[in-house]
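For chain A:
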Amino acid sequence: MKRMMVVAFVVTLALAFVFFLSAAMLELAPAAIDLRVPVSAHLTESGVSHPVTAVLLNYRGYDTLLEIAVLLLALVAILAVVGEAPVAPSRAAHPVLQTLGRLVTPLMVVVAVYLLWAGAFRPGGAFQAGAVLAAAAVLLHLVGLLAGWSSPRLRLRIGLAAGFALFLAVAAALLKQGSLLQYPPDAAGTLILLIECGLTVSLALILAGLFLFLAREEGA
Partner candidate 1 sequence: MTSYELVPLAVLASSLLPGLIIFALPDGWVGVRTSLNVFAAIGKLGLVALLLDGVAAGENYGVRYAVLPGLELSLQADALGMLFITLSAVLWLFTTLYAIGYLEDKPRRSRFFGFFNLCVTATMGISMAANLFTFFVFYELLTLSTFPLVVHRGTDKAMKGGTIYLAYTLLGGTALLTGIVWLHHLLGHTEFAHAGIAAALGPEYAGQLKIIFLLLITGLGVKTAMVPLHGWLPQAMVAPAPVSALLHAVAVVKAGAFGIVRIVYEVYGVEFAQSLELLLPLAIFASVTIVWGSLRALFQDDLKKRLAFSTVSQVSYIVLGVALFGPIGTIGGLVHLVHQGIMKITLFFCAGNYAETLGIHKVSEMDGAGRRMPLTTLAFSIGALGMMGAPLTAGAVSKAWLIDGALAASMDWAVWVLWTSSLLNAAYFLPILWRAWFRPVPVAWPEEHIPRHGWRETAWLLLLPPLVTAAATLAAGTLSDSDVTPLAWAKLIAEREYVGRSVP
Partner candidate 2 sequence: MTTGFVFAITGGALFALGAAGIVLIGDLMRRILAFNLMGSGAFLVLVGLAQRYDVADPVPHAMVLTGIVVAVAATALALALVRKLHALTGEIELPDDADE
């Protein structure tokens, strides 16, 4: 009975919220500020021609820096939670699947590289590339070609942290330009590409890690 009351209450609340929210949205006037103007105005100095990438890694690069920190942090937290656990023997899947995996993986790597390179001037970039690579690793694990990871050894830890460390180092080094992450317009493109390469590797490792460090806990 009490349960029903609670449900009814929450649902009514939610519906009311949606109603008022929509009503308020529809009566909205145009925004006072339009950021598309400055975004495109400074695009040439930003070092990339794709506005989203420009925002992501230049105008609001600081957000991205902290975001990578969040990702790395999540991985650290997960490792701290699951603790030491034996690596799960990966279940060998049907040979057909395995061959499929063997075929698809290189393809995905190529896609990733393309996405990374494309990011500078059209949709794509480090995140998508990293995600694709991670997906490849996950796939390999699922078809039984890649074992779950045990708690990471030094080399893996370096790999996981490298992208973020690189990003951080560049950000700090750019302080001498006057402020954090202030790319000199001429070198901006190169630096951003450098950062993106680093990020792609680490993002791939971290995202794969989110999966593979948990996977190992299976059967433990």
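Selection rule, in plain terms: all candidates are chains of the complex that A comes from, given by their letters.
Rule of thumb we're sticking to: contacts are C-beta pairs under 8 Å (C-beta built on N, C-alpha and C of every residue); 3 or more make two chains touch, one makes a residue touch a chain; residues count from 1.
Given the structure is predicted, the values throughout are model-derived calculations rather than measurements.
Among the chains 1 or 2 offered as candidates, the one in contact with chain A in this complex is candidate 2. On the chain A side of its complex with candidate 2, the touching residues are 6-7, 10-11, 13-15, 17-18, 21-22, 25-26, 28, 30-31, 35-36, 39, 51-52, 54-56, 59-60, 63-64, 67, 70-71, 73-75, 77-78, 81-82, 127, 207, 210-211, 214, 217, 220.
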